[in-house]
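Scroll down for the structure; my scribbles are underneath it.
Heads up, one of the protein chains got dropped from this complex, but the rest are sitting where they should.
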Amino acid sequence: MQKRYVKMSIDLSIKIGGEAGQGIQSVGNLIALVCRESGFYIMAMNDFESRIRGGHSFFQIRISDRPIHAPADRLDLLIGLNQETFDLHRHELKDKGLAIIEGETGKNNKRHITVPFNAFGKQAGNEIYSNTVAAACCLCLLGAPPDVMKTILLKQFKHKSPEVIESNLKAAESGYGAVADIIFVSRPLAEPSPPKGVLIEGSKALALGAVASDCRIASFYPMSPATNILSWMNTFSKKLPLVVEQAEDEIAAVNMAIGASFAGVRAMTATSGGGFCLMTEGLGLAAISETPVVIMDAQRPGPATGLPTRTAQGDLNFVIHASQDDFPRFVLAPGSPEESFSLTQKAFYLADKYQVPAIVLVDQYLADSLYILEKPFKAPNIIERFIVTDKDIAVPKDYKRFALTESGISPRAIPCAGEALVIVSSDEHTEDGHMTEDGNHRNAMVDKRNAKLPAMTDEMNPPTLVHPDAKILLIGWGSTAGAIHEAVCLLRDKKKDVGCMIFTDLWPFPAEKVKPLFSVKTKSVWMVEQNSSAQLGCMIRRQTGVAWTHSLLKYDGRPFYPQEIVDAVENQEIS
Amino acid sequence: MQKRYVKMSIDLSIKIGGEAGQGIQSVGNLIALVCRESGFYIMAMNDFESRIRGGHSFFQIRISDRPIHAPADRLDLLIGLNQETFDLHRHELKDKGLAIIEGETGKNNKRHITVPFNAFGKQAGNEIYSNTVAAACCLCLLGAPPDVMKTILLKQFKHKSPEVIESNLKAAESGYGAVADIIFVSRPLAEPSPPKGVLIEGSKALALGAVASDCRIASFYPMSPATNILSWMNTFSKKLPLVVEQAEDEIAAVNMAIGASFAGVRAMTATSGGGFCLMTEGLGLAAISETPVVIMDAQRPGPATGLPTRTAQGDLNFVIHASQDDFPRFVLAPGSPEESFSLTQKAFYLADKYQVPAIVLVDQYLADSLYILEKPFKAPNIIERFIVTDKDIAVPKDYKRFALTESGISPRAIPCAGEALVIVSSDEHTEDGHMTEDGNHRNAMVDKRNAKLPAMTDEMNPPTLVHPDAKILLIGWGSTAGAIHEAVCLLRDKKKDVGCMIFTDLWPFPAEKVKPLFSVKTKSVWMVEQNSSAQLGCMIRRQTGVAWTHSLLKYDGRPFYPQEIVDAVENQEIS
Amino acid sequence: MEKKDDFLSDYENQWCPGCGNFGILNAMKDALTRRKIPPQKILIVSGIGQAGKTPHFMKCNMFHGLHGRALPLALGAKMANHDLKIIVNSGDGDCYGEGGNHFMHAIRRNTDLTLLVHNNQVYGLTKGQASPTSAYGMITTMQTQGVISDPFNGPLVALALGAGFVARGFSGNIKHLSDLIQQAMKYKGFSLIDIMQPCVSFNKVNTYEWYTQRIYELPGPVPDSFDQAFALAGQGEDRIPIGIFYRKEKTDFTSRIPVLKPGPLVSRPYDPVALQVLLDGDPEM
Partner (left out) sequence: MEKKDDFLSDYENQWCPGCGNFGILNAMKDALTRRKIPPQKILIVSGIGQAGKTPHFMKCNMFHGLHGRALPLALGAKMANHDLKIIVNSGDGDCYGEGGNHFMHAIRRNTDLTLLVHNNQVYGLTKGQASPTSAYGMITTMQTQGVISDPFNGPLVALALGAGFVARGFSGNIKHLSDLIQQAMKYKGFSLIDIMQPCVSFNKVNTYEWYTQRIYELPGPVPDSFDQAFALAGQGEDRIPIGIFYRKEKTDFTSRIPVLKPGPLVSRPYDPVALQVLLDGDPEM
């Protein structure tokens, strides 16, 4: 994730807003696709309500000639499929920004133009095509040649009827026409270059990480913002030995995954905090039965139902301590599509290697955003499973599933695969897996499980560092990585001595690796988190003794903009 | 809990062991009752397996002329209803200790006497009376006049048939006869004095605390070691406006309690860790809906099913962080029957006052042990409910359940009680209770809920201190209080400079009160906990920056003996 | 007198235009008006989903609880105050999926409340996955190769569990549905109305048209035969009967609890004297 900062010559932000059901996301995707095709980097986020029609939602895309990893707070272009979009977001426009809003043609002023998206849509066949009109306006302003847009449109609708395709093309044409003579601040798409990578959604990167781990069972119960991960996996399940099963509830989902893993395949489930609550007992089952399992928690604001379609980082404390009593587990929090792919694989690998549950902690912002992925994902050559069969066991009929070892890891056989009987219980047990009441056996098993911790901790990567000896150190984790990195660059441009420390590998907390990273030169330590109590801050304090001095906590369900972080640090400097 | 330590002139420990189903607990209760009647203090614990018949279980009672709060590790008398008891526990006998074990009369030696309990039982009518024979042997050795035992027996069996009573009396007689000419180290019961208090079980004190809080709904799903608390409440429900309802699962149990509280009565549920897992989503519901609810978590070793009938302190981290995202809650951990009664009331009071969930964290050892309660429990004169009705509301029809206030506490009305409509949602909401997607409203509600924290923290009592400026400070919480206090006394007797700090009020952690309690004179800080990671230790470090230096962690499911703590500290001193 | 308008709420409705939920909402308001129950006297408890949002869109006392957990929440409220009149709004996923266990055990208890299952045969709020009632083979956003579990028939299961009031309604027949709701509320015990409800956004199979072609009103008085009820509840391929399938009087849950006889718990005074007697209790436990 540590990116070198190169000044961008193109950096445009566009917001397209309207009601749910107006096809905002399609507009967004279309624009993103054309930008990619034209060789630009993009980063786009989806903001929507927990409803299917009406209300207000938007798609916000940032376009650049350099890699970008966070949205920007000020807009160059605001496209409103309704007037409300203008009312809500006009203040976000830059001074030279332009708003194109649904309305009768004619009552334009230079910075606020109205276009009858709906009427044009209707002319093209149906009001629903208004979104294509809007997309076309946008692309026209950005300088995209009409045929590029057309090509992409045709690809996107290739499975639709000729009438639908025809109407979309017509709608696009009218969109181009409506703004043909308006000159926008910048027309980057007029100068295309080869694509810089593929377009990818966070949830797709997570799903690809799972299949690249050879995950073969994904059981789940629908819950935003995790559902998309499963939708992707479902798509993949047609081409790989993978079953995606919708369970009756999250309790069933996690137990199915554990049962599948016990039977010998890699298995996972994904949910959000409320569903994770229902999985906590299963987490303990995975722990005591030493069955590998991967659980993805896509965070949203809580408690309880909270804000179903928004983003948060409020589950860190919970997932680290979930389920009664002590036991080892992994918690990894990717901050980009690349990390989503690699850390999901790491989670499956570590779960298998240490026979423990591994949690991948993501959030709505990461899952629902679009990115350009520069380096294609590679399928691993082999998948190491850490499973034994009769031939690896001295006397298979004497096999003991929980044999005491120095590492705490016992050779793991799978049931009905040979002479070795696999005996597993959720009660405390002896080496052979049978229930016990004996205090010594209990101690031996707790010690055995805990014995894995040193090696598990060694597996944890230290946080990413940028100028760690700066006077001001920003600390964050997971999906805020992009915004924090950019904020550091912006602040350093302003000659502020700022650095950052971004965690992905959170538990077991690699305290010994983290402690020496703190510099005596650092005067203020800022926790930048999307929760109201600085959960990572508390953990760092507990694990290293280092206390944070400032915090920038955002918990309104919206992601951080780099500028917000810049402002907070600068304001603090002044006061 | 801070008890002055007075040297005991009588301090006897007796263990009665046998199989589940042999009536060990009845023997124990009988002895405890006679000791109480004779004016002695007792402390007794039940050790049993998760099965109904067979295996091995025991009852261990300590008798003294001074208040006692922990079991002792060395025995004066071992009574075995089977040979296994002798084999398992003979090493616990003091040098002058005596063992009375089931077997043919005759093959006695001075310290190991066999008595045919079974045969005597059979003679009295049925082998099942062997336990009464054993109890009688014990009481006879302790010097209890036969008629005292007889009186208690008659009382205990008053609802039984004349034959059963007759048989028990006969069995008792033969027990007395069998050991009449053996002289035991001490015969305290021969010199009775007036009773020092009432006999009470931990779970009963908790249940009484609940009814003394005017709790009116207790919904639950059976789970050891919490079930007894509900059994007691069920008994009380015949005499008070109280409904105890067994739910289909723990999810239903916690939601029922929340529904009941919402409708206007005080309500609770009780469970153990595995059931608490299933309640975590409900905990979040109580939080966001600001509905008071009390949840008792009676801890047992985990993870998962673990050791169902044993004791642990492994759920502290979990209950403090359970459920997604941040929200305020209380966590209180009583360490004695007195505290069980008072802190349960405090939990109900605080839950009502702050409209938050309150967790009472106990464990199997506390719930299943017997104590002498010196000061009778008093019913409060009034129960403060913090509920408003139309007459307290300016314009009832404009009532807003979640009105923003400085304290974060909104006036709470109950549904269908007047003109004021009560609107509550598990989604994030506006002041009127309706769902919202708005970031500002979201911030306002998070801030409102968190605004309760300072006052909530003020409600927390600091830990109990004994010689806080000692060189060695033992820190513990909850049910280990008795053992730690006694260990301090024993160590100080040996001229060791030892003190202790015992927590009951754990969350919100009263950091500002705790920090100044640490003395510079203290050189080693010991965490004495029944989990494998020093959970309270981690919390103290995180909240105060004070790091522990030593730990004595016991997680085999058995309670601490004071002597174990003494030994650990002394061994450390030597090495 | 109560007017339907009394239930008008200022809060913006969030359902899709054309959604079957509007019919259910209207039938509820109509039923309450006719039963002369004002907003102040009704408690509506709901789960999470489009169905769960219902009480927000009308004036009432309400608790919009967790996904799947409306029934135990409602039961708790009823035990605390058995004078409460309670309607529960739940979705097919909410009630038969996540909340299936509570559905079964609520019937065993026979708690006096009315359960309306907004059965759109799909997960609406989460964008179109199969629900337990989705037809075998139905293609959805997640079941792209078709549903492979048998559909769950709520009324049938309710009958097997001994429910005393079992009905099916249709969101497209508001008058009929209002009448069902009124009857259900009159019934003292647990009443289930499984309501066929089109979801215009995600269920392209069970549309208004699909329903109107199949649905017919049961004529005449409620059949008082269990077997007949069972047969009616089982229909559903070509012909879907709406109406009350079964009605049988039996003692409701809170009436079975002796301690509730003197009145609702919520209105009973705190009695320190009785409590002290209990606290003093038996000194020997």
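First chain written, first letter: the chains are A, B and C, and each begins at residue 1.
The definition used in the following text is that a contact is a pair of C-beta atoms (placed from the backbone, for glycine too) under 8 Å apart; a residue touches a chain by one contact, two chains touch by 3 or more.
Just so it is clear, the model here is predicted, and its values are computed rather than measured.
Q: Going by the touch rule at the top, give the shown chains the omitted chain contacts.
A: When the full complex is considered, the omitted chain touches A, B, C.
Q: Which listed residue, A:282, A:463 or A:537, touches the chain dropped from view?
A: In the complete complex, the chain left out is touched by residue A:282.
Q: Hey, which of A:243, A:511 or A:553 is the one touching the hidden chain?
A: With A:243, A:511 or A:553 as choices, the missing chain is touched by A:243.
Q: Can you say which of A:275, A:334, A:418 or A:478 touches the chain missing from this structure?
A: Touching the chain that is not displayed is residue A:418.
Q: From the list A:20, A:42, A:77 or A:199, which touches the chain that is not on show?
A: A:199
Q: Touching the absent chain in the whole complex: find that residue among B:123, B:156, B:246 or B:524.
A: Residue touching the chain left out of view: B:246.
Q: Tell me which stretches of chain C touch the chain missing from the display.
A: 97-101, 104-105, 107-110, 132, 145, 148-153, 156-157, 159-162, 227, 230, 253, 256-258
Q: For chain B, enumerate the residues touching the unshown chain of the complex.
A: Chain B touches the missing chain through residues 21, 49-55, 221-224, 227, 230-231, 234-235, 238, 246, 248-249, 274, 304-305, 308.
Q: If the hidden chain were put back, which residues of chain A would touch it?
A: Looking at chain A, the ones touching the missing chain are residues 29, 33, 36-37, 152, 155, 195, 197-201, 204, 208, 211-212, 214, 216-217, 219, 236-243, 245, 247-249, 251-253, 255-265, 267, 281-282, 285, 289, 376-383, 414-416, 418-419, 421-427, 433-435.
Just so we're on the same page, only the chains that are shown with their structure count from here on.
Q: Can you work out the whole-Å distance between the CA centroids of chain B and chain C?
A: Whole-Å distance between the two chain centres: 41.
Q: Indicate the residues of chain B shared as contacts by at least two other chains.
A: Counting only residues that touch two or more other chains, chain B contributes 251, 281, 285, 289, 425-427.
Q: Could you list which residues of chain C touch at least two other chains?
A: 48, 66
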